[in-house]
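Have a look at the structure below before the remarks.
Missing here: one protein chain of the complex. Every other protein chain is in place.
Letters A and B mark the chains in the order given here, with residues in each chain numbered from 1 onward.
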Amino acid sequence: MRAGRKLGALLVGIIAIAIAIAAAASAQTKATTITIESWRTDDQSIWDTKIIPAFEKSHPDIKVKFAPTAPTEYNAALSARLKGGTAGDVVSCRPFDESLKLYQEGYLASLNGLSGLSNFGSVAKSAWITDDAKTTFCVPMASVIHGFIYNKDAFKKVGIAVPKTEAQFWAALAKIKKDGSYTPLALGTHDQWEAATMGFQNIGPNYWKGEAGRLALIAGTAKLTDKPYLNTFKSLAKWRPYLPKGASSVQYADAQNLFTSGRAAIYPAGSWEIAGFTAKAKFKMGAFKPPLPAGQKTCYISDHTDIAMGLNAHSKNATAAKTFLTWVASPEFGSLYANALPGFFSLQTKPVSLKDPLAKTFVSWRGQCKSTIRNSYQILSRGNPNLENELWATSAGVLNGTMTPAQATSRLQKGLNKWYHPKKK
Amino acid sequence: MTLPETTIEKELRTTESEQLDPLGSAANRRRTFRPRVRRFPWHRLVFIVPAFVIYTTFMVYPLLDSLRLSMFSDAGNFVGLDNFRTLFGDSTYSHAFWNALKHNVVFFLFHSLVQNPIALLLALLLTVQGVRGQAVYRTLIFVPTVLSVVVIGFIWSHILSPLWGIVDTPYLGQSSTALPTLSLMSVWQWVGIPMIFFYAVLIAIPHDIIEAAKVDGAGALRVFRSVTLPLILPMLGVITIVTFIANFNAFDLIYTVQGALAGPEFSSDILGTFFYRTAFGFQLQSGSDAMGATVATAMFLIILFGVLVYMFGWARRVQTYEM
Partner (left out) sequence: MSIAVDRPLPDRPRRAPFQWSHVGVHGVLILYTCIALAPVLLIISNSLKPANAIFAHPFSVPWKGNFDFVGYKTVADIGHFEIYFKNSIIVTVATVFLVMTLSAMAAYALSEYRFMGNTLLAIFFAIGIMIPIRLGTVSILRLTKDMGLLSGDRGIGWIFGPTYGPLAALVFVYTAMGIPLGIFLMTQFMKQVPSDLKNAARVDGAGEYRVFSLTLPLVRPGLAAVAVFTMLPVWNDLWFPLLLAPKEGSRTVTLGAQQFLGQYASDWNSALAALTLAMLPVMALYIVFSRQFLGGLTKGAID
């Protein structure tokens, strides 16, 4: 068989090359190299060109490698690597339970006593702390803020002002639709999370009064069938006529491109979009915070703790990794990161001065409104069904009109009742 | 590359005198050569051991090592069949499981009733005597199978998007249409594989048999029914069971296009995506090694059942002809 012989020769060749390379792999230089696990494939070039050079300049004995994994595979791949003993030294932490579980299983080390942690307040640390608030296991890096990004040119052309109340918001949407040149709201429901994250969690804090409502849910003194949640869904349901054509199959990337190509007027957003949108859009953009419901004076925004960094408990380079994490907790890193990635806001107590105008708008709301985080993240997504994924399904259902607001809230509460029983006061 | 001139037809012709017409004669049943064994048949070990060692080390051991976890809790305590009780008794799990299983059956039906007949038709057309350009067709039709599922998902989502594409209905966004649409996408992607399998069998059928039938006055349809079909029947079984196994392990396409939640509202959830969510978690939901192994065991039993049905219900009854 000639084919076999040919392939055989190829294999012999491959083995020969392998042996040659193995022999050639001589002694390597012994500067400590630490590897960072992350889901932020988007940030590779920022780390390679800005952040890592800055660190290595002040720490010549430590080399840093940023090795991100595709975001959809990150949790699964990281967990397999930690269990298999091949994970990197520094690990990017998702907020709350995903990281807490890694700490409890012994894969993340305690960071108590790390000097830089004093640069963060208790709210910043709350997403990466044990339930008894005694042990912090990740250094907070950034939060993201929800709001709406709009096409300034479109607003000018249609002749509308930035809406401050919900009534103005709906009037603006109606006017854009009537004008017909733009899709009023660039939002789809195909990937489900956008409906919950940029819809429900975006406008909801105004209804459930931010932290007060969030903590009441956890304490069990409020229910998801209560007025605030029903009204959030009712408000969300009004978006339906203004969504793009075939919204139920519009994916996240479709909505992004619909907006940045100048064909939509308003994009329900998270601040993480700023850098990408600024690079792509050829029109002027502005941002406004979630419009106030009728009769309300105080505004609430979602300023969500999103990303942090921890130490692999089995790292062989723990000392170097700790040195790096101390640097991550420093004001130098805070400013570097927040400015390299506008829209990812520093969580350090000392404010970081930002250069990007859109990012400045978003962060200015911190001074005008009360901040909260997404209400499904702490504790309430621990069981099955978990509140976060239930919110995805119900928010998408309400936006698509396949579910009424009342059906949505009763399903959410039913799901929670199944496993969550806070002690009644 | 030059090859010896002997044609396979010639080779077959040389054995023809001893070989009877394959149309159902009992004399043609497979005869197994039994060398009289006096000493230990080392060569059998030589044939089997390399495959056995690699397969056992890198597949059976890791899988059984993980499957074992279905009898333990995540904390590592032995719990017997408790996890299975959870899977079938806790409505959160059982509902998702039966839902995924039902979708898997639909997914499989699409493949066996759409993909495999198309593949057979294409393979038959590719082997029609004297039709030119068969290698070109064979190559071009195969192209979709080599694509990464990432681009397949991307391009079909575009084509089927009311926003950019050629349709007005959001096929991937409606509960009623998502699964059939994804099934057809998968059929589009994979049809080349059964086509090649059928093709490999069809080209091995000696022309003489078909010519003989034609001389006897059989039309094309009759030749297919009484000559070709019996000869490819074993392969039809092989393809069906391979399709079954592949479909019940399927994951990539639905995960890439619809995400791990296989939306909308789990209307495209199959066992593969259900297993992934259970074992590895998703977003804020943590994965569970124990429940993951439990779901995998259930999938294993379902597929094993299908394979046993094939082995004892089909393969033993269908005649394989030597050609």
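In this text, a residue touches a chain if its C-beta (ideal position, glycine included) is under 8 Å from a C-beta of that chain, and two chains touch if they have at least 3 such contacts.
Just so it is clear, the structure is predicted and the values come from calculations on it, not from any experiment.
Participant: Tell me which residue among B:Leu81, B:Leu147 or B:Leu229 touches the hidden chain in the full complex.
Facilitator: Only one listed residue reaches the unshown chain, and that is B:Leu147.
Participant: From the list B:Ala100, B:Leu122, B:Ala213 or B:Val227, pick the residue that touches the absent chain.
Facilitator: Touches the omitted chain: B:Leu122.
Participant: Considering the whole complex rather than only what is displayed, give the residues of subunit A touching the chain that is not shown.
Facilitator: For subunit A, the residues touching the absent chain are 1, 3-4, 7-8, 10-11, 14, 17-19, 21-25, 39-42, 44, 67-71, 73, 77, 80-81, 83-86, 253-254, 256-258, 260-261, 263, 272-273, 275-276, 280.
Participant: What is the set of subunit B residues that contact the non-displayed chain in the whole complex?
Facilitator: Where subunit B meets the chain not shown: residues 3-12, 15, 18-19, 30-35, 41, 43-44, 46-48, 50-52, 54-55, 57-63, 65-67, 118, 121-122, 125-126, 128-152, 154-156, 158-159, 164-166, 188, 191-193, 196-197, 199-201, 203-204, 234-235, 238, 242, 245, 249, 251, 272, 275-276, 279-280, 289, 292-293, 296, 299-300, 303-304, 307, 311, 320-323.
By our rule, only the chains that are shown with their structure count from here on.
Participant: Residues of subunit B touching subunit A in their complex?
Facilitator: Interface residues on subunit B, with respect to subunit A: 1, 3, 92-93, 157, 160-164, 168-175, 259-261, 263-265, 276, 280-287.
Participant: How about subunit A: which of its residues touch subunit B in the complex?
Facilitator: These residues of subunit A touch subunit B: 2, 72, 75-76, 79, 96-98, 101, 188-193, 244-251, 254, 258, 376-377, 381, 384-386, 388-389, 392-393, 396-397, 400, 402, 418.
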